[in-house]
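Here the complex is missing one protein chain, while the rest keep their positions.
Labels for the chains are A and B, by order of writing; each one numbers its residues from 1.
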Amino acid sequence: MENDKVITAHELTKKFGHFIAVDHISFDVHKGEIFGFLGANGAGKTTAMRMLCGLSLPSSGKASVAGFDVYKQNEQIKKNIGYMSQKFSLYEDLTIGENIDFYAGIYGLSNKQIKEKKNDLLNRLKISGQEKTLVRDLPLGWKQKLAFSIAIIHNPAIVFLDEPTGGVDPITRREFWSLIYEASAGGITAFVTTHYMDEAEYCNRVSVMVDGRIEALDTPANLMKNFSTDSMNGVFLQLARKALRSE
Amino acid sequence: MQSVIVENIIKNYRTKKETVEALKGISFSVDKGEIFGLIGPDGAGKTSIFRILTTLLLADSGAATVDGFDVVKDYKKIRNRVGYMPGRFSLYQDLSVQENLEFFAAIFNTTIRENYNLIKDIYQQIEPFKTRKAGQLSGGMKQKLALSCALIHKPSVLFLDEPTTGVDAVSRKEFWEMLHRLKMEGITILVSTPYMDEASLCDRVALMQKGVIMTINTPAGIISGFKKPIWAMRSSEMYRLMNAVKEDETVESCFPFGQYQHIVFKNPGNDEQRLQEIARKGNFTQVEIQSIRPNIEDCFMALMQQ
Partner (left out) sequence: MKQFFIFVKKECLHILRDPRTLFILIFMPIAQIVLYGFALTTEVKNSRIAIFDQSMDEATIQLTAEISSSKYFNLVKVVHSYEEIEATFKKGTIRMAIVFPRNFRFDLLHSNHAQIQLIADASDPNTANTLANYASSIINDYQEALNNNTELPYTIKTQFRMLYNPELKGAYNFVPGVMALVLMLVCAMMTSIAIVKEKEMGTMEVLLVSPLKPFMIIIAKTIPYLFVSFFNIASILLMSVYVLDVPITGNLGLLLLESILFTITSLSLGILISNSAQTQQVAMFTSMMSLFLPTLLFSGFLFPVENMPLPLQLLSNIVPAKWYYIIVKSVMIKGLGFRYVWKETLILMGMTIVLLTVSIRNFKIRLA
């Protein structure tokens, strides 16, 4: 099972001056896993994720993503990951089709591939024929589903999801998670950062960051058992209470 | 006595291309000293209701009163006596914590000292950072400052539009504790949230969706309205299990809930055997099946499908 690791981090650290944003974190994420990356505001989630995405160089420690080293091969990393955030993902003033063309284009898909992928994606989301609709005119839930599908259009090894499902209704939200499950069943690893605990319960394994360190890492069920509580919220509250710093 | 009365409010937004029906005839009332929750996703119409009640927006039809005053005719009186915390924390990012609070106190013709008692608990938590600019505060601290600013003139009704969105779990918990202390002071609180789990913290809630209130009740009342038995099931392969359950014709709904699938049957009876059969047919491993009590989110989804 050693070779199915798509993310490995060993003593990964990031310092800004005297401030240690990420403090010697170590973890592995397996192929097809849905990995939850939790923490309060300012716990160091974003900094850690930036290092893994190849956007920021670590101060020390080792990490590889999709088999590539975060120090030297960040260009290859970027080609093999997808990224989606609730805040920014799609261009509201472009149509669905134009957004797909753009993102597929920047990941270097050929015109033929783009066309196939586009048809496939529109069919799967049951929005074929709406290609010329402006993204701005879509309901929020559709935007999120579309954004996720576009984030994995180049079939990346890992997709990073930054608080993906804020503000949508519970049914749409489950449709969204179904897409993630489907991608995961197809071998794509999902790395989800969030501070919504109910989102955490959908993950296979969850890590909780407090003050730059990973304080707990296990399946949600085990975490709930160990902290003798019935929700991830309970787990999180017990851990985050220890936090000394905030943003 | 009723602090807020809303009667058949309709609000449409017209753009060049289309008309969006934001509120399709909303009615409810809130008792004095009650914590009333408007619960629903983005686009449910929560913000429109708040803006109409705080006199920022005119309804197309219908009537509403706050503290006995009409939201159209007596808007000046209402503006003197309500506290409002809009969706995005309305703070001046380039002013310090203290400068923000002083400013909001002054525009309501009061001082920090005059109503310090009311905000003491909340403000003390951010007082160590009082010279820091609001833009540099964490989400939780911004939220506390915005609440302090909304409370500084001792309002009789407090309108909080999604105060916990984007705030971490610890701050959310503390925030709700603060709201319960304010309730003790006799302040009526209208709060909106997209998080179903916060419903249980309100005295009564309205579940909203696309401009319509689906139901109004106490949290317990809403849960007891869910009549059918509900089952939780899990296995090692969640995605395959979900598809297998959904394919079964006797299943009414199957929704993933974290580690489990929540399942309801069309004609409840021998539900458990049926689920075991699905598990056996699909060769699922580590199967777990249990009967559970529904939560607010189960109820919300059931109402959405009606």
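Definition applied: a contact is a pair of C-beta atoms (placed from the backbone, for glycine too) under 8 Å apart; a residue touches a chain by one contact, two chains touch by 3 or more.
Keep in mind that what you see is a predicted model, and the values were worked out from it rather than measured.
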item: Touching partners, among the displayed chains, of the absent chain; value: B
item: Of B:40, B:86, B:166 or B:294, the one touching the omitted chain in the full complex; value: B:86
item: Given B:7, B:21, B:99 or B:121, the one touching the chain that is not displayed; value: B:99
item: Residue touching the undisplayed chain, where the options are B:49, B:97, B:149 or B:206; value: B:149
item: Missing-chain contacts mapped onto subunit B; value: 13, 51, 54-58, 75-76, 79-80, 82, 84, 86-95, 99, 102-104, 106-109, 133, 149-150
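Note that in this section only the chains that are shown with their structure count from here on.
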item: Separation of mean Cα positions, subunit B and subunit A [Å, integer]; value: 26
item: Of all residues in subunit B, those that touch subunit A in their complex; value: 40-44, 137-141, 165-171, 173, 194-197, 209, 238-240, 242, 255-259, 297, 300-301, 304-305
item: Contact footprint of subunit B on subunit A as seen in their complex; value: 40-42, 139-141, 166-172, 174, 177-178, 181-182, 184-185, 195-198, 200-202, 219-221, 232-233, 236-237, 240-241, 243, 246-247
